[in-house]
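Mind looking over this structure? Questions follow.
Note that one protein chain of the assembly has been removed; the remaining protein chains are unaltered in position.
Chain nomenclature is as follows: A, B and C, assigned in order of appearance, with residue numbering initiated at 1 for each chain independently.
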């Protein structure tokens, strides 16, 4: 399955028999080196919603011996990008806000679920909740998205990127 | 130098002759596996301010072929943690907000400068600007910090961690 | 009805026959001079959720001839305060974030619906959507709450207020 990412150890069930609906978000995720190298798994991305998972490894721990908030943000940001790109047009993060609710520790499997709150013009707002297996909330994230303008045809095949994420 | 982090390629000058003032933030940074493995360099951390640098590697790029916003956040978050821990008491991130101003690309050397805006009770607000070498702004970050309460002596040597970062 | 607020012009139906469940939030609202003078109506406040309404008057318009964002924030903030105080303990706003989705104009009746996202320790996160009659979204708000510590009995009858809102 092209949509399967991450380490064998992830308890993801009989995935080979599942064929989740592929969207533009899956294409984007296939090219997302950062998310793939961190072992982030795309569970689903369709209709403005998405789910992604990541296990906290020994390389993700900070000076307080808990998961570095940057990696928790990164997982939420990936789920957010999957959700807003599931509609089709290339969409980037204009910004995001995260609240750290509880610490995560090495070995924790984090699940990020993104839901669309609203869209208007080329903008959108998406909420992502990051939980530990078992359901305890680790972080709450709200992201602001922006659909890229298509590049003029004469200028090549790249959209004009106004933000990143 | 214990405070030197990151890859040889960083154009950081004759560091061995520099002896920046060491604070509690340096102790924390020495134990920050995540920041160290990503090649983040601590430039300074004293008096509520800090500077840290990171080069965007090929493993930090997302599906839009620009730096994953999560890594830009992570660098800002590390600079923020260095600034708020430079005062001494163990301090964690309660949350943060980032605006992505311009995309960063593979090979860019990013510099994050954190400054304290205000402190009140056990809380603090810190602003971090992330720039590319040359000065263009890549992101603006605002972090909310919280000083940990000391653990009761009977409960062991760990502070009660209410957030992470 | 003590819970009825605002101007006669509000199309709120046969309210005298309704008896919404009263919570600590209603007591707080009765003392909320600011919300009452602006004609904000408390529709409901129970179980961590709340609804409040306000009509944009000629005194709430800014230099762009649309509703001043401050009044839209104020309505959302009141709904947020009602939701987090519906649990009982006195709770204040530590902060909030608002995105202005569409302008509101003089005469518009705005409805703010607050829902609890999560609570942890003395903290909470609440989301508020402000719509115009008919359902168009005007603003999205996320608030951070903090339960006040009870004042020591020797120090009088006032809680120690750490924030406001």
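The working rule: a contact is a pair of C-beta atoms (placed from the backbone, for glycine too) under 8 Å apart; a residue touches a chain by one contact, two chains touch by 3 or more.
No experiment lies behind these values; they were computed from the predicted model shown.
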Contacting the left-out chain in the complete assembly, out of C:32, C:51 or C:116: C:32
Hidden-chain contact residue, picked from the options B:27, B:106 or B:140: B:140
Residue among C:43, C:60 or C:125 touching the omitted chain: C:60
Residues from chain C at the interface with the omitted partner, ascending: 27-35, 37, 58-75, 77-78, 81, 85, 90, 92-104, 159, 161, 163-165
Hidden partner chain, residues of chain B it touches: 97, 99, 101-102, 117-118, 120, 125, 127, 129, 137, 140, 142, 144
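The rule is short, and it goes like this: only the chains that are shown with their structure count from here on.
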Centre-most chain, if every chain is reduced to its averaged C-alpha atoms: A
Longest centre-to-centre distance from chain B, chain (CA-based): C
Whole-Å gap between the CA centroids of chain A and chain C: 32
Approximate Å spacing (C-alpha centroids) for the pair chain A, chain B: 22
Chain C residues counted as touching two or more neighbouring chains: 97, 144
